[in-house]
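What you see is the complex with one protein chain gone and the rest in place.
Per-chain residue numbering starts at 1, and chain names A, B and C are given in the order in which the chains are listed.
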Amino acid sequence: MDKAIFLDNAATTRTDPEVLEAMGEWQGDNFGSPATLYAFGSQAKQAIEAARQHVADLIGADQKDVYFTSGATESNNWAIKGVTEALAEKGKHIITNQAEHHSILMPCGYLQKKGWEVTYLPVDSDGLVDPADVDKAIREDTVLVTMVHGNHEIGTIQPLAEIGAITREKGVYLHANAAQSVGHIPVDVAALSCDLLSLSGHKFYGPKGVGALYIKRGVRIVPLLHGGGQEKKRRAGTHNVPGIVGLGKASELARKNLASEANRLSTLRDYIIDKIEKNMDDIRLNGHRTRRLPNNVNVSIEGIEGESIMLSLSYPTAENARPVFVSTGSACVSGTLEPSHILLALGLPAELAHGSVRISLSRHNTREDADYALDSLFAVSERLRSMSPVYKRGSKQCASGSSGEGCDCEAAS
Amino acid sequence: MDKAIFLDNAATTRTDPEVLEAMGEWQGDNFGSPATLYAFGSQAKQAIEAARQHVADLIGADQKDVYFTSGATESNNWAIKGVTEALAEKGKHIITNQAEHHSILMPCGYLQKKGWEVTYLPVDSDGLVDPADVDKAIREDTVLVTMVHGNHEIGTIQPLAEIGAITREKGVYLHANAAQSVGHIPVDVAALSCDLLSLSGHKFYGPKGVGALYIKRGVRIVPLLHGGGQEKKRRAGTHNVPGIVGLGKASELARKNLASEANRLSTLRDYIIDKIEKNMDDIRLNGHRTRRLPNNVNVSIEGIEGESIMLSLSYPTAENARPVFVSTGSACVSGTLEPSHILLALGLPAELAHGSVRISLSRHNTREDADYALDSLFAVSERLRSMSPVYKRGSKQCASGSSGEGCDCEAAS
Amino acid sequence: MYTEQVMDHFQNPRNMGEVENPDGVGEVGNPQCGDVMRITIKVNADERIEDVKFKTLGCGAAIATSSMVTELAKGKTLEEAQEISKKAVADALGGLPPQKMHCSNLASDGLKKAIDDYRSKHPVK
Partner (left out) sequence: MYTEQVMDHFQNPRNMGEVENPDGVGEVGNPQCGDVMRITIKVNADERIEDVKFKTLGCGAAIATSSMVTELAKGKTLEEAQEISKKAVADALGGLPPQKMHCSNLASDGLKKAIDDYRSKHPVK
């Protein structure tokens, strides 16, 4: 198989070899647990504290405020459930938006079942939340605003600093889900005025299964994992020393390369968007054109469906020998019958959501890779459009209307 | 430094080189996420399902009933909080025992604050729960019995099969915390009649930061981590593919070597206990002599304190060039002012709890290691006893009475 | 997740396109669901399917099942073709992932619709 081109880095990134190397030491002779007292364990403890410092430095935090978790999903669950439980006396209302990640929406839905009220703010056609809407939505009984920083699907970066200024003034906690932004764009907990912030190692060349929650000193939060005294009794469980060391190393590397890499990827991203817009008819860029993660491109391609695009790209053929890996918001890969709720939140008709392709770049992707992948994308789209019973060039048929009507294909089948 | 002798394997074990090798593949070219559709991701998916099968085989479960988590702490929290929440309508009473691990006791304490009633059954002087006590404690509104299988501190193995027969008959769920037993003694979810079972990879030569919860088909439980659709929508979060593959490999290896290794370690354990009893005065074996994990030895040594024993052993000297790593139930390492609640639950006076030493063996420890470590232990104990203002050989002073009175050294200081 | 046969029919679809001057046309699905299939048939004097083609918007399973149903239908009498079930199509492809069994396996419905369309224009004498 010719070298694959991996353009699904918003799902997960390849662990950096330097990260793996740093982890290796703690998987060998130095396997001891940091909770123990002997020399062995105290080396592990030092390694963990060094990693904590690296993570803290990457997000402008005090290292005492960084707590290790198993990933952003745990961090998000902890932030939402932990704060609401700690502040239940104050009120039972929280605020988020319609274009959030499932690891935010599902805990919110869970709270609703338990009697909490959740306001899901709308986003505009670029995916932006209006800070004024946050302001209006905050009530006496609001205890938490949780907002994604960089959207994983459409790349839109929320105006978190502005939202943070509002929540700070009104005395409501702000939780930022920064799983996609940390390590890719500057993230500073002070500049964002956030009280809690989630991140995940494998989203920026660190290991899978490890993440962190920043909890500003003084923030009231109940633990999600009760047990041993680890993490100052706030998050129990034997430390995943290699994973934590890996997250620390990834944070260190990210911080070092952040500006240059963000710059390089933004340029590559814009090159890709340009080239798609020049070479294809009847497509739509999803997400904000400039307030956008450096590594995210998301387009809807009229008249065809995302899974078949993704699948075609991933299987090498005589013309396209290199497999290309992307993702899509089509229902066919969501595991539900609905296309991406994020694309629908932008106001897209379901057809266009089904026909979306997300290209997410990494530090390993070159312009040559992008050119190859785009040629494949153009060829594949052309082929699939030739098979489509609904596509007519320039007709914009799919873009017109019918949004709002649900899909009842299950009932129909 | 001469080769250290690690005898704290109940805290954590060294990841097996074969496990590390199996993980390596998924940290390199095959880093793709299993939730995705393309070839890449589906290989990861297959690897995860193969690992699930290995874990299931190790505990006699259907592979569909095995859910991956970040470790036993998460599994225990999930089992206790998830079941009680799902069954809150039925009743608000659960049962456990006084000698549990903190990852059981703390979630129980948390539930008590939220209005649940928890019965903490006593244990006898060997640490055993009486199944008849379980029977008596079950009420109309009991929804869960949670019992450790093998005790991490004193090694006592609870009569879970007998308890399981009772819970099964009464229609109450049984959760087994098998973090210490899985991979070390035969564990069979059917034989134990348990409905849920927790395990942790790093306790049997697998990686840290990964574990599993067995949930028998049909058991009602609310998720702890809400979010993406992973693990049949019961446990969200990007799969820690290398970790899960490592857990699978560790399970495969454990199953292959279980009988021979359990046999070898039980013999070594008994050799150690014998030798301590022959060579030292005024000591007490903690935990049941035979119904005991193959790798656990726990003794209290009168007149001296555990941290200083542990510390002395871990620092090489002219006479003892090889550092020896053990643990203790002394308050000085518990992070609280209280000695091990487990030793106190046996009825030990605080003095003897402070003076306890746990030796926990692994597949890497030889009889030569044990002999070396014991010689060090004898020398260190002799030295510390010579420094002790309270120790008088044969006086049994510490063993007599005074149990029940708390320590108020903080107030006194 | 897809079998080799599915991938083969997806990558190299048989009978893709539209029959000229079709005797029957069947369209099923809905762009909002992400699946639309259009089956066109040519029927000969013996009421056999002489030619059949498909055009499909949809996922891998949708395209592969469309391709397969045309293969299965070709040369069959209308009566035989009408009996081609979703399961038969899936079996011929070596199986489909469970979640694809229904939603993306509408091709046999499309064929039936095309046959119905033919029948409505050629009522039995």
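Following the convention adopted for this analysis, contacts are C-beta pairs under 8 Å (C-beta built on N, C-alpha and C of every residue); 3 or more make two chains touch, one makes a residue touch a chain.
Note that the coordinates shown come from a computational prediction; the quantities given were computed from them, not determined experimentally.
Between the chain not shown and the residues B:5, B:185, B:350 or B:374, the one that touches is B:350. Only one residue from B:9, B:119 or B:312 touches the chain missing from this view: B:312.
Within the complete assembly, A:42 is the residue of A:42, A:63, A:266 or A:317 that touches the hidden chain.
From the set B:331, B:345, B:359 or B:373, the residue in touch with the chain omitted from the display is B:331, counting the whole complex.
Annotation: of B:245, B:304 or B:326, B:304 touches the absent chain (contact as defined above). Against the chain not displayed here, chain B makes contact via residues 303-308, 311-312, 315, 317, 330-332, 335, 337, 339, 349-351, 354-355, 386-391, 398, 402, 405-410, 412-413.
As a convention for this text, only the chains that are shown with their structure count from here on.
Measuring from the averaged C-alpha position of chain B to that of chain C gives a distance of 58 Å. Put simply, the C-alpha centre of chain A and that of chain B have 35 angstrom between them. Chain centres here are Cα means. That of chain A falls 39 Å from that of chain C.
Contact of a single residue of chain C with at least two other chains is seen at no position.
The multi-chain contact residues of chain A, meaning those touching 2 or more other chains, are 307, 311, 315, 335.
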